[in-house]
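Missing here is one protein chain; the remaining ones are kept as they sit in the complex.
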Amino acid sequence: MTSDLNFFFEVLFGGLLSGIMYSLVALGFVLIYKASGVFNFAQGSMVLFAALTFVGILEMGVPFWPALLLCLLVMMLLAVGIERIVLRPLVNQPPIALFMATIGLSYLLEGLGQGIWGTQVRALDLGIEDLPNEMIQEALGIQVSTFDLFSAGCAAVLVGGLALFFNKTRVGLALRAVADDHQAALAVGIPLQHVWAIVWAAAGLVALVAGLLWGSRLGVQFSLSLVALKALPVLILGGFTSVAGAIVGGLIIGASEKLAEVYISTFTGGAVAAIENWFPYMLALLFLLVRPQGLFGEKIIERV
Amino acid sequence: MAEQGKDLLVINNIEVIYDHVILVLKGVSLTVHDGAIVALLGANGAGKTTTLKAVSNLLRAERGEVTKGSILYKDKRIDSLTPNDLVKLGVVQVMEGRHCFEHLTVEENLLTGAHTRRDGRAEVMKDLEMVYRYFPRLKERRKSQAGYTSGGEQQMTAIGRALMARPNMILLDEPSMGLAPQLVEEIFEIVSELNKKEKVSFLLAEQNTMVALKYADYGYILENGRVVLDGEAKSLRENEDVKEFYLGLSTAGRKSFRDTKHYRRRKRWLA
Amino acid sequence: MSVSEKQIGDVILRCDNISLSFGGVRALTNISIDVREHEILAIIGPNGAGKSSMLNVINGVYHPQEGSVTYQGQTRRAMKPHETARHGIARTFQNIALFKGMSVLDNIMTGRYTKMKRNFLWQALYVGPNLKEEIEHREVCERVIDFLQIENIRKTPVGRLPYGLQKRVELGRALAAEPQLLLLDEPMAGMNVEEKEDMCRFILDVNDEFGTTIVLIEHDMGVVMDISDRVAVLDYGKKIADGSPAEVRANQDVIDAYLGVAH
Amino acid sequence: MLYRESGQFKTSYRADQAIFPIRQDRIALMVLLAVVFILVPFVADEYWLGSILTPLLVLSLAAIGLNILTGYAGQLSLGTAGFMAVGAFAAYNLNLRVPELPLIVDFLLAGVFAALVGMVFGLPSLRIKGFYLAVATLAAQFFIEWVFTHVGWFTNYSSSGVISAPPMVIMGVTVDSAVEKYLLTLVMVAVLALAAKNMVRSRIGRSWMAVRDKDVSAEVIGIPLLATKLSAFGISSFYCGVAGALWTYCYLGTVEPAAFDLSRSFQVLFMIIIGGVGSILGSFLGAGFIVLLPILLNNIAAMIGHGTLQADTMANLEHIIFGGLIIFFLIVEPHGLARLWQIAKEKLRLWPFPY
Partner (left out) sequence: PAVAQAMEQFMPIPIYRTGPYAAGGTGYFGGFMDYMALINERDGGVNGVKLTWEECETAYDNARGVECYERLKGKGPTGASMFHPLSTGITYSTFEKGAADKIPVVSLGYGRGDAMVGSVFPYLFPLVTTYWSQNTSKIKFIGMKEGGMDKLKGKKIVNVYHDSAYGKETIDILNKQAATYGFEIKHFPVAHPGLDQKAIWLQIKQIAPDWVILRGWGVMNPTAIKEAARIGFSREKMLGVWWSGSEEDMRPAGTAAKGFIAAGFNPPGKDFQVIKDIEKVVHAKKKGNIESDRVGTVYYNRGVVTGILSLEAIRLSQEKFGKKPLTGEQIQWGLEHLNLTPARIKALGAEGLVQPIKTSCADHEGGGAVKFSQWDGNQWKIVSDWIEADKGLVRPLAEESAMKYAKEKGITPRDCSKEM
């Protein structure tokens, strides 16, 4: 029996840690949504673009840390460019127009990233072992990968940083204002250009972190942009506007997805398997029926 | 009336087109002297809001464009400045139809108004208290999300938010809309107080001509995107047409809304 | 025409002890209001008094925690707005709630929704019975358009209209439903005197010609005193007065809470 | 000066209710129909008919379906391909299991099945809105894909899960050449597009738009939200379902879940956004844009990039240009090609005077 229980915990922890990996990607979405009320379709491509750029710079012989800085710089320039060329002319347009613009952007980034750095699959080694951590194994008897722990740490740092940024600077309030009403935000003197550039740069940073972590796991290749699909249910369950929601959502989705996959498949003798693609969405859907704005999302205001 | 200085805002014969096709302003010129309250009157759709937005440069967000003419503030062209620059220069617009940030609380809404200020938190807090003094109702509702407050409360929030920027010049678009009569008077009292004490100039678009002309120094009447009449507020109040069409006064005093006319008289200035 | 000539009938809507609160905010406390057939009832009160909430309770957008609404002899606690619409209650909104992407005509045609019967298969075919029905209802709407004098903008998307006209279109949409009870939430806000005069005339005409009962929220005391048969005053969610315009105007509580100076 | 409505007086509401009240538009439409029905089958070669026009038409139909749901009723959906898959598999299974049914009936019933599935997934729309609703439709997308991959009955237990579509026989005539398939598709699409146009200018269409623009006031007018949203989900999915059936029978020739994956859903979504949200014409324009542009770019790439090392770059350039054009069009006109067309007409009406 204990081995069964042990197995349960292993699946649970594995799921929670997978969930954190999803959260990392979801965070980027949250940022953009907070600042413009728009779902950023290009977030996945930004993850890919960041990782490609980083590996590309590494391959040019630049050492790790300078490469990271350089890559960050590229992401910031990108943010400024996006604001200038794409967002500024679309101020005050309906969300669907901005949403579409991000779709265009995602094509552009995919083309640009792969055009510059090639479509080759590349390895990325951060020097962290993706093997069970021995200390934990001895202490708890559960296999948890060091890499996963490292990712969780990164996520924690990011979330902490972002929370500070939003709560301790005036940008936080401005962001929420912009998301509600572009025009009114302009009218009170919020510099939309700066706010957007800052937020997209922050989203770029998050994309870079996610790109590095996912990239070192999957290899840097096109499929990195697909991790966005994993982040979506997380985002929805946590609420589009909440940084904390992205984390909690990730944990819930990760754990329940793994448990469901394992136990449902076991109970049905393998007849119901490979449910990972739809299960999180169904879960999020059920959850939304109870709370239409997600766990920590802002309530949708409807008044007459 | 406050002391009037030199020209603060000068609009020179501007033309505005929406969506590249809809011509709305067909040559509007007006001047606001430093320290003046100028009223912009006119029927629905005359172009009042458009004029204000042309000044504050919010037009671009509506796919509108100033295609001719110029706008000067303190003798400098401001046509190409962003709204943010304008707020920094001290020009703030209160938009028609409230436009509160729904998900923010009333207090947060007010604080966004101080976004461009760099004079420290203490000063901002002082102004917040001032706004609450003007609008006690807002203080009661400070923790409610603006989206859930009543129409009038939102209007107060919008006005209060503009005051938080400590502006030199406020573009007020229909401040009285949806406010209880008592409050309308109060708002105009506030306008007049700010004008006298803080030397804030106002360009205000208003449908409530009665009050507007009572507090303004000067008035412009807009019809169909053109200025059709302007003059000292006093003289406008005396104008027969203004009396009939904007103040609802006939020679025999105020008409009852029950005595409806079933025909329309032509406005003389259109003849 | 004076008030006394008008045939004011029985109570068609009775609100009994309505209480409504949102979280901590008490929007309405123990309010009872009667509306009689054919009358024009004005609800006035300071901002945030609960006037709009009252209308929302009447047509089912809000469901009060306590109290009941009796309409046409039927008492109900919670009814969906689309059900009250079916029973002949129409309204306009304080913040214009038109369908921005549709033309004026289409907006007004939606007012006929409950009266049209052909199912979607006929509509997909369009010609035949459906066209007949469309034209029938179009005629009704054209009468409304004619009445409100908005013929020239019939095909314009409402989003492009100036505020005052939008208010008028909204009234048109409500009228197209041929309601028995019409609820108007600040129909004249943001209008100049001339336009207010027009609006008053429309309201009075509707009231006269079709005998529609009207409940009206308005801040312009001139309008309220001139056109309403009865006035109810709310303050902080409580009813502080209810009576003829003259009575209300003289009521000291009302003067203190709302009017400021006597009008 | 050519495009004017002056002088064309309408004396009845009937005339005013016509689809194209302006004569020039009616003539243009007649010409267009003559071209697509008569001229195109004669002049276009098999490649154009079979690989460009037919899929373009089918995707236009799906786009109309999505436009009904997203453009008219305002319910954002990412499950289009899922509903198309339901149609495709339903048509296949109906044909397989009830061979007596005529194929056209199969197609229509396929639409009905898709409509039912669509309505089930539309149920949450009463509570869930906007981008959040997209999750419900994504759940539909993934779940449907999964069901068809995993439940062998639907694929008649074929080992790989891919089945080739059976030959089409309609009223004794075998439809197998590109021209025949094109014409079959064209007829279906034309009829259904007309029906859609009729619906959106009737009561049901107005109720969709009302719900889209302001659901609270729609309800206050007497429009029941759930029924209206469900009708939009149902009818939209019907269109998608028929499109799915046509996609397999008239274009791909195979029935398999992979043909209806998420990227197809996005493809259709792009079509309506580029073409014009809330416009039947826009569905066609958008489909044209999204289908033709990559092919055009690819052809150009093949012409200039042939045989050199540049091919890699060309493929990515294609992406960049495609994305760039989407953004460019949005900035020029956020409401899509249909609105651009409309503005062009408005300008033409005023021409030669500027305003």
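Each chain gets a letter, A, B, C and D, in the order it is written, and its residues are counted from 1.
By our rule, a residue touches a chain if its C-beta (ideal position, glycine included) is under 8 Å from a C-beta of that chain, and two chains touch if they have at least 3 such contacts.
Values in this document were obtained by computation on a predicted structure and should not be read as measured data.
Visitor: In the intact complex, which of the depicted chains does the undisplayed chain touch?
Guide: Contacts of the omitted chain with visible chains: A, D.
Visitor: From the listed residues A:P66, A:G81, A:G141 or A:G270, report the one that touches the chain absent from this view.
Guide: Hidden-chain contact among the options goes to A:G270.
Visitor: Touching the absent chain: which residues on chain A qualify?
Guide: Counting over the whole complex, chain A touches the hidden chain at residues 7, 10-11, 14-15, 18, 21, 110-111, 114, 118-125, 130-132, 143, 145, 214, 217-223, 226-227, 230, 257-258, 261-262, 265-266, 270, 273-277.
Visitor: In the whole complex, what residues of chain D lie against the chain that is missing from view?
Guide: 46-47, 50-52, 55, 146, 149-150, 159-162, 164, 166-167, 251-254, 256, 258-259, 261, 263-264, 294-295, 298-299, 301-302, 305-307, 309, 311-312, 315-316, 318-319
In the analysis below, only the chains that are shown with their structure count from here on.
Visitor: Let me have the rounded angstrom distance from the C-alpha centre of chain A over to the C-alpha centre of chain C, please.
Guide: Centres of chain A and chain C (C-alpha means) sit 48 Å apart.
Visitor: Could you please state the distance in Å, as a whole number, between where the Cα atoms of chain A are centred and where those of chain B are centred?
Guide: 44
Visitor: Rounded to a whole Å, what is the gap between the Cα centroids of chain B and chain C?
Guide: Spacing between the chain centres: roughly 29 Å.
Visitor: Two or more other chains in contact with one residue: find those residues in chain D.
Guide: In chain D, the residues touching two or more other chains are 216-217, 220.
Visitor: Which residues of chain A are in contact with two or more other chains?
Guide: In chain A, 303-304 touch at least two other chains.
Visitor: Residue numbers of chain B touching chain D in their complex, please.
Guide: Residues 17, 19-23 of chain B touch chain D in their complex.
Visitor: So in the complex, the part of chain D that touches chain C is made up of which residues?
Guide: It comes out as residues 13-14, 17, 195-196, 198-199, 201-207, 209-210, 212-214, 216-225, 231, 235, 278.
Visitor: Which residues of chain C touch chain D once you look at their complex with the stated criterion?
Guide: Chain C residues touching chain D: 59, 61, 80-82, 85-86, 90-91, 93, 97-102, 106, 109-114, 116, 118, 120, 123-126, 130-131, 134-135, 138-139, 142, 173, 177.
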